[in-house]
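Here is the structure we will look at, set down as structure tokens.
Omission of a single protein chain aside, the complex is shown with its protein chains in their original locations.
Chain lettering (A and B) follows the sequence in which the chains are written, and residue indices restart at 1 in each chain.
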Amino acid sequence: MPEADLLFRLASLNTAYASCIDNDRLEDWPGFFEEHCLYKITSADNHKRGYAAGVVYADSRAMLHDRVSALRNANIYERHSYRHIVGMPALRGGDDGKIATETPFLVVRTMRDGRMDLFAAGVYLDRLHTATDGALRFTERLVICDSSRFDTLLAIPL
Amino acid sequence: MPEADLLFRLASLNTAYASCIDNDRLEDWPGFFEEHCLYKITSADNHKRGYAAGVVYADSRAMLHDRVSALRNANIYERHSYRHIVGMPALRGGDDGKIATETPFLVVRTMRDGRMDLFAAGVYLDRLHTATDGALRFTERLVICDSSRFDTLLAIPL
Partner (left out) sequence: MPEADLLFRLASLNTAYASCIDNDRLEDWPGFFEEHCLYKITSADNHKRGYAAGVVYADSRAMLHDRVSALRNANIYERHSYRHIVGMPALRGGDDGKIATETPFLVVRTMRDGRMDLFAAGVYLDRLHTATDGALRFTERLVICDSSRFDTLLAIPL
């Protein structure tokens, strides 16, 4: 596949992923991942130090579904609004037929009373795979946040 | 047209649209729309509830021109700076040859004294049409804002 076409498919995938979260269709979110996958939210500091643990960690699609259930039970009240702004992916030269990318992101939060703030910024370090049904899915999405404070970051997937 | 080419044309159109507003060339802004069109700014809450009314509503290019005249008369003093950051469009599967897309956006405002704040975030829900002159134009642009507070949002088109 020509590189421009690939980048477009990746950009479209990121838009669909963000739209899924921002429109509160969390139940669809695990479908962006392969069954055997790695999803992790961590800080740039911890990532640099090579710490394997993340604030959020899941290594299967089933665990992602569990996470959505937990969020649904925790968020009894109407949640704030979130808006992902995702940059263009940069190819990181995946080996062995895998696609590896780095993509900057920013998430803005809007409170129920209209106040807005910067919620999270960082990069996605992704590995992707074209499934047998032709769909691109994540085998790995590491969410590397610029901030090391995670008190509120657990409200939604990033 | 291959999908990648279409997405690129849409992304270029969004960049040109934002540049027109952010560079204060408001008089060119109605030219992005078909003569018979729908432009509406509303909140996510009101959109979900199916309310047809918007904080800003125009159903023709002439009404958009009127809106620009009104803004020019209202903004006697030098205005703040605005900067749109627009994400990649996601195709929503337009029917009958129409193109339908969903595109996240963020607008940052810079005051005359240098202070910056988050001005607006949300999605564009668009329908587009390739005119006989070959140009892509909006037949519909619904600006769905995450916030329901619109006190200041009337200063510029979004």
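Keep in mind that, in the parts below, a contact is a pair of C-beta atoms (placed from the backbone, for glycine too) under 8 Å apart; a residue touches a chain by one contact, two chains touch by 3 or more.
From a predicted model like this one, the values you see are computed outputs, not experimental measurements.
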| item | value |
| --- | --- |
| Residue among B:Asn46, B:Ser81, B:Thr130 or B:Ser148 touching the omitted chain | B:Ser81 |
| Chain not shown, touching residues in chain A | 2-4, 7-8, 44, 85, 87-91, 102-106, 117-118, 121-123, 146-149 |
| Touch residues of chain B, complete complex, unshown partner | 4-5, 8-9, 11-12, 14-16, 18-19, 22, 81, 83-86, 88, 106, 108, 110, 113-114, 116-118 |
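Note that in this section only the chains that are shown with their structure count from here on.
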| item | value |
| --- | --- |
| Centroid spacing, where centroids are CA-atom means, of chain A and chain B in whole angstrom | 27 |
